[in-house]
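One structure is given below, represented as structure tokens, and several questions about it will come after.
After this line comes subunit A, so read on.
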Amino acid sequence: MKKLSGHPEPHNVGAASMTAAASLFTAASAQEPIKIGAVLSVTGPASFLARPQKRTIEMMVEQINASGGINGRKIELFLYDDGGDANSARTFASRLIDQDKVVAMIGGSTTGTTMSVLPVFEEAEVPFMSMAGALQVVKPVKKWVFKTPHTDTMACEKIFTDLVSRKLLNIALVSGTDGFGKSMRDQCVAVAPKYNIKIVHEESFGPRDSDMTTQLTNVRRKSEVQAIVAPGIGQAPAILARNYKQMDLKTPMYVSHGVASKEFIQLAEGGAENARLPVSALLVGDKLAQNDPQRAPVLAYIKAYEAKHNQPVSGFGGFMHDGFIL
Partner candidate 1 sequence: MSTLLEIKNVSISFGGVQAVRDVSLSIPEGVVFSIIGPNGAGKTTLFNIISGLYVPQAGAVKLRGADIVGKRPDLLARNGLSRTFQNLQIFTQMSAIENVMVGRHIHERTSTVAQLFSLPNVLRENRASRAAATKLLTYVGLEKYIDSMASAMPYGALKRLEIARALATDPKIILLDEPAAGCNATETADVEQLIRRIADTGVTVLLIEHDMKLIMRISDRIL
Partner candidate 2 sequence: MKFLTPRILTVALLVIVVALTPVVLQSNYYLRVMTLIYVFGLAAIGLNLLMGFAGQVSLGHAGFVGIGAYAVGIAPTHLGIPGLYAIVLGAGVSAAVAAIIGKPILKLRGHYLAVATLGFGFLVALLLTNEASWTGGPDGMSVPRPVIFGTRIRTVEQWYWITGGVLILGTIIAYNIASSSTGRALRAIHDSEIAAHTVGVDIAKQKFKVFVISAVYASLAGSLLALSNGHITPDSTAGFLRSVELLTMVVLGGLGSIASSILGTAVVVLLPQVLTVFHEYEHLVLGLVMMLCIILMPAGVVPTILRRIKGRAT
């Protein structure tokens, strides 16, 4: 499975905000713990994204506390599971601000939960590092809201540059009806004209569907389709890949960074051969050039993560790693 390596620097918005956050820490007295909040969708439809994020933040807090904390102050982590529900995410956000009095918040695994907690942190003027993919989280730019995951637009642009290089301009979009699939599908539709790529056919699938041969049949019937792009996450793209192999389709297929993990390859049972997907440098750490600035932090993170959890790293854990450092 060929990966598009050499992904741009993890994206951070407004270096100015960095200095503001740092000064906040030193002002408080030495031994009082730094309270950091995290609301993630550890269970529910987005648990595929949030699980590695939860493990990463817990690991990093342990590491920092083990090495004496920041300026001698331990980090106290308040982690809540909103189960992917925007309503309970908002309640936990208010709990973090009013009860736990956290100084910073990391979380919002889905765009839905992020957008619903966003006003709470804007009002409380507490820096909020979101893990969501959608552009609307930081567009228009908000004073207290940041995000580390690359936007869906970038993922689409990465795929489209590769499509243009292979001269595959008529594509079919087969997208998931969940938040992730929908928002990436919208970005791809918006950005396609820039690469004069035509979307000739569209299909969608549910996150828990168990057979997508119907959708692929409709795509196959459209002879002018030169490539399939499948924004989606979780188990559904794996089933799509299996059906792709079952129907012995030859049209090149692109899946999303949402399934960027070894798990996807195993579940696809050979359906993912020569499928391509955009992914952060994290997953190809060892293949990065020696002088690539990302190599050292990526390899360190992979070693620590796999040692502690003996599970392969996932791109989403990487977003949390960068977000936490910021």
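By our rule, contacts are C-beta pairs under 8 Å (C-beta built on N, C-alpha and C of every residue); 3 or more make two chains touch, one makes a residue touch a chain; residues count from 1.
Per the selection procedure, all candidates are chains of the complex that A comes from, given by their letters.
Every value quoted in this text rests on a predicted model; they were computed, and no experiment measured them.
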Of 1 or 2, the one touching subunit A somewhere in this complex: 2
Residues on subunit A engaged by candidate 2 in the complex (per definition of touch): 43, 45, 79-81, 84-88, 90-92, 94-95, 97-99, 110-112, 115-116, 118-119, 134, 177-179, 182-183, 186, 204
